[in-house]
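Excluded from the complex is one protein chain; the other protein chains are retained at their positions.
Labels run A, B and C following the written order; every chain starts at residue 1.
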Amino acid sequence: MAIKEPERIWWKPYTRDERLWVAMALLWMMVSFVFMPVYHFIGAQNPPNETYRVGDKEKFRALVDGMVNKYKVGEEKGFPIVKPEPGSDVFVQASMWQWYPILELQQGKTYRIHLSSMDITHGFSIQPINMNFTVLPGYDYVVTLTPTTAGDYYIICNEYCGLGHHLMVGKMIVKQGGN
Amino acid sequence: MAEEKEKRKDKMEAPGTFALSIIFLVAFIIIWFAHLKWLIEVWGVK
Amino acid sequence: MDYRICSLTGFKIHKTAEDLVKWNMVTAILFLTLGGFMGLLMALTRWPSVHYLDATHYYRFLTLHGFNALLLWILFFEIGLVYFTSAILLNTRVVAPFVGWIAYALMLVGAMFVNIVVFAGKADVLFTSYVPLKANGVYYLGIIIFAVGALTAFGHFFANIIQAKRDGAYKNTLPLGTFGLAAASIIGVFTLAHGAVIMIPVFFWSIDLIKYIDPGTYRLIFWALGHASQQINVCAMVAMWYMSAAFVLGANPVNEKLSRTAFVLYILFINIASEHHLLVDPIFSTWHKVVNTGYMMHLAVLASMIHAFAIPASMEVALRKKGYTKGLFDWLKNAPWGNPAFSATFLSIIGFGFLGGITGVIFGTEQFNIIRHNTFAITGHFHATVVSGTTVAFMGGTYLLIPYIFRREIILPRLAAFQPYLYAIGVAVMLIGMIAAGSYGVPRRHWDITFSSAIFPFSFDPSTDIFLSIMGVGGLLAVLGGVIFIIVSLGSIMFGRRTE
Partner (left out) sequence: MAEEKKTEEGQEPVPAWQLFYDNIFLLLFLGIAIPTLVYTVWGLMEIVQIPELPVFKP
């Protein structure tokens, strides 16, 4: 019994149902495990792998401002709309409680989106397609993103960042290719 | 002793639990593939 | 030495061991009461049409809900199980009883520090307290004191089993229940040591003695505390399953080798699953993520699947021996469903396996984590493991131990028999609502998902309203079940008829 010491030798062979179950469970676990590395080669959606240290936050802020000055195409509610070239480095800054700036991307084109926080931890959550990444202060996370559907998308914060957490909504516009 | 061990090897001690376990595994696989479908529908990321 | 012989089980029970189990268990139930009440407020706030609390109180009480329900209720109960398995099950004594009382006092003091400072509004940092979000120093100090107390208690487990062997209480092999708690204690040492490693510098940072704590390092080491502490629960819960099956049905483990292999897999591999929280973080390479979540972690999942098979199998074998041999499921039909210690155990196995286990493996897969990280689905997942798994199992354990340890009969037996179903079904409904809402992107730890005062208007798919309402209804059912549990358990402990 589970509440008494077992007999002197309890190392005994498995019964048929035990063998079968362990074999099936192990097999399924192998599938689930092998999926992770294999999908990095065959799949289009994998957690990004590129990170830089941001020793000086002002340096990152300068990159954001430089990009805004160069690619600004409009403004909405006081936030600049930025239309960077496909393939280029795009910088997005998180702070309490906003995502800055608004991005305008082209459908099917790939961008290197740099995410960093100016104060505390934030969660970069693109809705309604529901993709989520962590944004840390002191680190630059490079997400190589290819939006495949057009429309207006919103970036909400999904990591608690103080009382204004629920106000932290940003915007991302994806335009159909060619214009 | 060895004979007893041999006998144990071919026994199906808990067929009911085994059946329940198979149901569990099938549910697991179905839900896993549902998530794979959700994953494929979103944007490209690497 | 002060012993008594239990008239129900024949165990030789050491008085101090019994007292330690009693105090830790009652304290656990009191913290469950507090944590559960906070849970009610959470459900009422995230239920869109009710939206009860304001933002400040929502985050404050969310911090308290996590701390009391996740850490205090479960760890105090587990420390009770430490003494139950390392002394009472072995028919032996607790060595150096004062160590047990010091551990208890430290845990209690730490718990009070944290509760008071959060109530006072000085530490609205949520359970994770990610730096550089800063709380009052007392908060970190409380966690450190609590962790030191819990570490002492887990260390006490090892001292007890050494002494038990010297006393000849067992020859070579620990009983399976004790072995399960040994696994829990090993994981506990790993967990709480990491907790100390990170919380001590953070405490010095909070009182301005250290300038900077790297947020990436904090997350790495915090999750070796935060996630691994849930693996203590897994081991203790599984041990509780085995013990309940043994006490209620007289079930033998179908194969000691199989069950112990599963525990050894937990000991060796389950802690690296802490990586689950870092899958969409910057910093860690794909290899670190794949190896830690996949390579060996899946062996720990295999271990859970082994337990989930072995325990019902042992019940089946025991019931078949009693003559319920017709067909595949005659034994299941004739199981003692009216005994809350049994029904809670069975419901816990189902809830943990079907809801918690499946979602855990899937959300812990690197790629799937992109579409689930920090959504409400994660909240659903860990309520499945910790509430419908561990809490329900420990409720069953409480019903089991009240006659043996407190020597009282359960009051209101009909209500007690009904309680595990109400609670488990309530929790299941609640967390299915959470998972469904989360799969549409609804974030966890969020006061207002309508974003009614945010600068850009965004609203989720309208169906999330329905899922969140389902969550609210389930939450209310669970709270009702929880209230019945508290009335029945504390009532039995205080007013139940004495059994001897």
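FYI, contacts are C-beta pairs under 8 Å (C-beta built on N, C-alpha and C of every residue); 3 or more make two chains touch, one makes a residue touch a chain.
Quick caveat, the model's predicted, so the values are computed rather than measured.
Student: Wait, the hidden chain, what does it touch out of the ones we have here?
Tutor: A, C
Student: With the full complex in mind, choose from C:182, C:427 or C:486 the residue touching the hidden chain.
Tutor: Looking across C:182, C:427 or C:486, the contact with the absent chain belongs to C:182.
Student: Which candidate, C:216, C:253, C:364 or C:426, sits in contact with the chain we can't see?
Tutor: Of the listed residues, the one touching the omitted chain is C:216.
Student: Could you tell which one of A:33, A:60, A:97 or A:124 touches the chain left off the display?
Tutor: Of all options in A:33, A:60, A:97 or A:124, contact with the hidden chain holds for A:60.
Student: Just one of C:7, C:56 or C:285 touches the chain that is missing; which is it?
Tutor: Touching the chain that is not displayed is residue C:285.
Student: One chain is left out of this view; which of C:99, C:268, C:455 or C:480 touches it in the full complex?
Tutor: In the complete complex, the chain left out is touched by residue C:268.
Student: Could you pull out which residues of chain A are in touch with the chain that's been left out?
Tutor: Residues touching the hidden chain, for chain A, are 8-11, 51-55, 59-60, 63, 66, 70, 89, 139-140.
Student: For chain C, which positions touch the chain that isn't shown here?
Tutor: Given the touch definition above, chain C has residues 158, 161, 172-174, 182-183, 186-187, 189-190, 193-194, 214, 216-217, 220-221, 224, 228, 257, 260-261, 264, 267-269, 271-272, 274-275, 283-285, 288, 291-292, 296 touching the missing chain.
Just so we're on the same page, only the chains that are shown with their structure count from here on.
Student: Just how far, in Å, is the C-alpha centre of chain C from the one of chain A?
Tutor: 29
Student: Please compute the C-alpha centroid of chain B, do the same for chain C, then give the distance between them in whole Å.
Tutor: It comes to 25 Å between the two C-alpha centres.
Student: In whole angstrom, how far does the Cα centroid of chain A sit from the Cα centroid of chain B?
Tutor: 31
Student: Multi-chain contacts only, two chains or more: what residues does chain C have there?
Tutor: 254, 305, 309, 313, 361, 365, 367, 370-371, 439
Student: Residues of chain A touching 2+ other chains?
Tutor: Where chain A meets two or more other chains at a single residue, that happens at 12, 14-15, 17-18, 21, 25, 32, 43, 45-47, 49, 129-131.
Student: Show me the residue ranges of chain C that touch chain B in the complex, using the header's touch definition.
Tutor: It comes out as residues 254, 305, 308-309, 312-317, 328-329, 331-332, 353-354, 357-359, 361-362, 365, 367-368, 370-371, 439.
Student: In their shared complex, at which residues does chain C touch chain A?
Tutor: Answer in residue numbers: 55-56, 59, 89, 124, 126, 128, 130, 132-133, 170-177, 214-216, 219, 239, 242-243, 245-247, 250-258, 260, 278-283, 285-286, 289-290, 293-295, 298-299, 301-302, 305-306, 309-310, 313, 361, 365-367, 369-375, 439-441, 443-449, 451, 453-456, 458, 460-461.
Student: Once bound in the complex, which stretches of chain A touch chain C?
Tutor: My answer: residues 1-6, 8, 10-12, 14-15, 17-18, 21-22, 25-26, 29-30, 32-33, 35-37, 39-40, 43, 45-47, 49, 51, 77, 79, 98, 115, 119-121, 123, 125, 127-134, 136-141, 154, 156-163, 165-171.
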